[in-house]
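Could you have a look at this structure, given as structure tokens, before my questions?
Note that one protein chain is taken out, while the other chains of the complex remain in position.
The first chain written gets the first letter, and so on, giving A, B and C; residue counts start at 1 in each chain.
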Amino acid sequence: MQRRYQTWIVAATAILMLCEQFVKSPGLAAAAKEVRNWGLIVAAFALGLGTVNLTMIHGDKISKKKEGWFNSLVLMAGLVVFAVTGIVLGTSHKTYSAMYDTTVSPMATALFGTLIFYIVSAGYRSFVIRRLESGVILASALIVMLAQIPVGRMISPVIPDAATWLQNIPNNAGQRGLVIGAAVGAVANGLRVMLGLERNFGG
Amino acid sequence: MSLVADRALGLVTLLLLFGAMYWQMQVAKGGKLPTIRRIAGLDAIPEAVGRATELGRPVHYSTGIGALDNEFGPQTLAGLGLLQYVSMLCAKYDTKIINTVCNPVVFPLSQEMVKSGYTEAGRPDAYTDDMVRFLSSEQFAYAGGAMGTMQREKVAANFMIGAFYAEALLIAEAGFQAGAIQVGSTARMYQLPFFVIVCDYVLIGEEMFAASAYVSREPDKLGALAGQDIGKVVSFLLIGLGAVLTTFKINVITDFLTKYGK
Amino acid sequence: MLQKLQSIDRRIVYLLFFVVTAVPFVRPVQVPMQIAEYTKGTYEAMEALKPGDFVLIDVRFSPASAGEMVPAYSSMLAHLLKKPGVRVAWFVTSLSGAIYADDGIRMFEAAGKVYGKDIAQMGFLAGEETAIAAVSQDIFKAFPSDSRGTKSDQLEVLKGIKNAKDFALVLNMSDGGLGPLGWVRQANMPFGTKVISLLSQVMVPSAIPYYQAKQVVGLVSGLQGGAEYEQMLGTPGRGMASMGAQTFGHLYLVALVILANISYLVTRGASKGGRVK
Partner (left out) sequence: MSISSDPKAWIAAILILCLYSFLYKENPVFRFAEHLYIGIGAGHAIAVQWNNLKNTAFLPLFRGNMMMIIPIIIGALLYTRFSKKYVHISRLCLALPVGLGIGLALRGLPAAQILSQIRATLVPLNNINNFLTVICVMGTLSFFFFTTKQTPVVRGFSEVGKWTMMVTFGLTFATAVFGQMAIYLGALQRVLGTWLGMIK
């Protein structure tokens, strides 16, 4: 029974979104917009669930002085300081922006920036021609990498041309095939959930 | 109230696909099950969980940072579907699962999936609240947290299935460094190559959407999958036919798609 | 010896990479470059702007990718500043994008543009494509007031503008998410609006089909696009300096891969098997 109600709500919401797209009606559009707005509000409430989980796991570590409790304390302190400042002053306040800019933004840059090291080591490790498949990946990657830097042209003017060709013909075709396939899959998956074939909420 | 004419083909596509799926589901329920080609990435899942069991180390699962309420939602849902399957295996083999979560809306759903996986394996009491961990809704805070967690918990298997963004390779490399056997899957084209290069097994693009039929082998899901295939076969034929016609300057298909396919 | 080339400790790989890139980054070397066709497309569309035209900028990137996006972003803004009488409004579709919209406002104000008359910052709208759809259909409904609280109908910069049909150009600046797709679907397809995307480089291959389908009139590809743009404008900056570091970093990776393969080929006879990855 439970599952059936879920499926109904999923289907009703999805059908409303579909109607907005395919049927010309101001009333429908307004209703759909309203419901989308509800989605954003519900998502905001959902954040609280995650926060409770975080607080429970780390609160437990702190109160029982489990291994790593100090870091949990740091975590909770960061949470409280930012939440309180952000709520009291607002997130566009100068003090808050400064806090954000000195912590979140460099840390995001840092982690995002470590990716290149992983790309280099993953490339070095995996781009060995053990099979023909990896040879093809390697060859197209090498050509495009060389084409991305001015030196590539100096080695041979063929390199940037080859890269452009690879990009426009096989890459484009591959992307397209993948996109069409994945879209069919995603749509079918959506329909399956709407029909209640997938048990996505347990129960 | 009237139909938006220039978008009509979108709706027609949906209805045809729906029809094909429905038809094939009836065929499958009637006992004529379609045969499904092998998908190595899915066959590898029990093996990976088994390896973690042998080593006595936990399994890590991530559905990426993808949300539900955009067009990548179905990928996240597919990831959640396999989360239930992996949880079921973990419960069966008595191996710890750690599911780290980034999106707040995905979080309660993840809890549901892991719980129901444990229930399906007949061990609902073995589920504990620290299995599904909400880390952060900030992409890189989540990535950093997942990387640290995987290293500290010494995970032996790492599943990354869902809508992945730049966190994909960060998590995959952390998994590699932890010595985990890795299964990756996403239909996000920017990130797919990283999984192909780093992971031991990959579900390429659409393969992730075939997963639930593949692992469950339930007739109606297999039927739906066969219906989904009809969609691709039709696209395939349409491209071939359309290109040939275009060559002879017959542009009916192109014009039709342009006019009604917005 | 050769075998070792296949299994250098990753930390050494990392360290050498750091050295090879940091040195040219601190001590820049100039490198000549070729300008991509889609960057030219962007430049030409911007060049074609006439006095009175309205340009909408959608900022959807975060501090994490500032290094890649900002050189091109600044150059494109500088280009807009060169076009007299063009009206510009910003809006933000990622949480932390407002910083860059505000930077843009400051840059324009420093050049003598008047807030409210020539430029405006409308603020943040959540839900990427939903937001884009709302703005394309009715900018006043989407933003009853701007980010400073002024009623939108009192903003001279928005005079005569209603929906995406009235936008001379949309500049979408994304480091993730949908890229130009949201705009293609919500503005270009229904209204025929001209769309330009500044994208992080990794997103560009996926956006090229839209450029080829003429749903997007121009693309700018991250840092390289920034350097190209600096060259077209004739004002070298951080973008061009970064190209040196890029060059050496790329060559380093190419060299590593070649070495690993040579060592593999030479030692293949000696040892077979092992984990593929």
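Here, contacts are C-beta pairs under 8 Å (C-beta built on N, C-alpha and C of every residue); 3 or more make two chains touch, one makes a residue touch a chain.
Every value quoted in this text rests on a predicted model; they were computed, and no experiment measured them.
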Fill in the blank from the handout: Check: shown chains touched by the absent chain are A, B, C
Fill in the blank from the handout: In the whole complex, of C:A111, C:A126, C:M232 or C:L259, the residue touching the missing chain would be C:A126
Problem - Residue in contact with the excluded chain [from B:M25, B:A48 or B:L68] - result: B:L68
Handout entry: On chain B, residues whose C-beta touches the chain left out of the figure
Key = 7, 9-11, 13-14, 34-37, 39, 67-74, 76-77, 104-105, 108-109, 111-112, 135-138, 140-142, 144-145, 147-148, 151-152, 189-190, 192-194, 196-197, 204-207, 210, 214, 222, 225-226, 228-229, 232-233, 235-236, 238-240, 242-247, 249, 253-254, 257-258, 261-262
Problem - Interface with the undisplayed chain - residues on chain A - result: 2, 5-7, 9-18, 20-22, 34-52, 54, 68, 71-72, 74-87, 90-91, 96, 98, 100-107, 109-117, 119-120, 123, 133, 136-145, 148, 165-187, 190-191, 193-194, 200-203
Fill in the blank from the handout: It is residues of chain C that touch the chain not shown, namely 11, 14, 21-22, 25-26, 64-68, 95, 126, 129, 181, 184-185, 200-205, 209, 212-213, 222-224, 238, 242, 245-246, 249-250, 253
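The rule is simple: only the chains that are shown with their structure count from here on.
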Fill in the blank from the handout: Counting C-beta pairs in contact for A-C and for B-C, the higher total belongs to A-C
Practice task
Could you give the separation in Å between the centres of chain A and chain C, each centre being the mean of its C-alpha atoms?
Solution key: 18
Handout entry: Between chain C and chain B, distance of the C-alpha-averaged centres to the nearest whole Å
Key = 29
Fill in the blank from the handout: Each of the following residues of chain C touches two or more other chains, namely 64, 127, 205-206, 276-277
Exercise for the section: Going through chain A residue by residue, note those that touch at least 2 other chains and give them in order. Expected result: 36, 104, 108, 111-112, 119, 121, 123, 126-127, 175
Fill in the blank from the handout: chain A residues touching chain C in their complex are 33, 36, 40, 92, 97, 100-101, 104-106, 108-109, 111-113, 116-117, 119-121, 123-130, 138, 142, 145-146, 148-151, 153, 160, 167-168, 171-172, 175-176
Completion exercise
Seen from chain A, its contact residues with chain B in the complex are 18, 21-25, 28, 36, 39, 42-43, 46-47, 49-51, 53-54, 56-57, 104, 107-108, 111-112, 114-115, 118-119, 121-123, 126-127, 137, 175, 178-182, 184-193, 197-203
Handout entry: chain B-facing residues of chain C, complex
Key = 64, 127-129, 176, 178, 189-190, 202-203, 205-206, 276-277
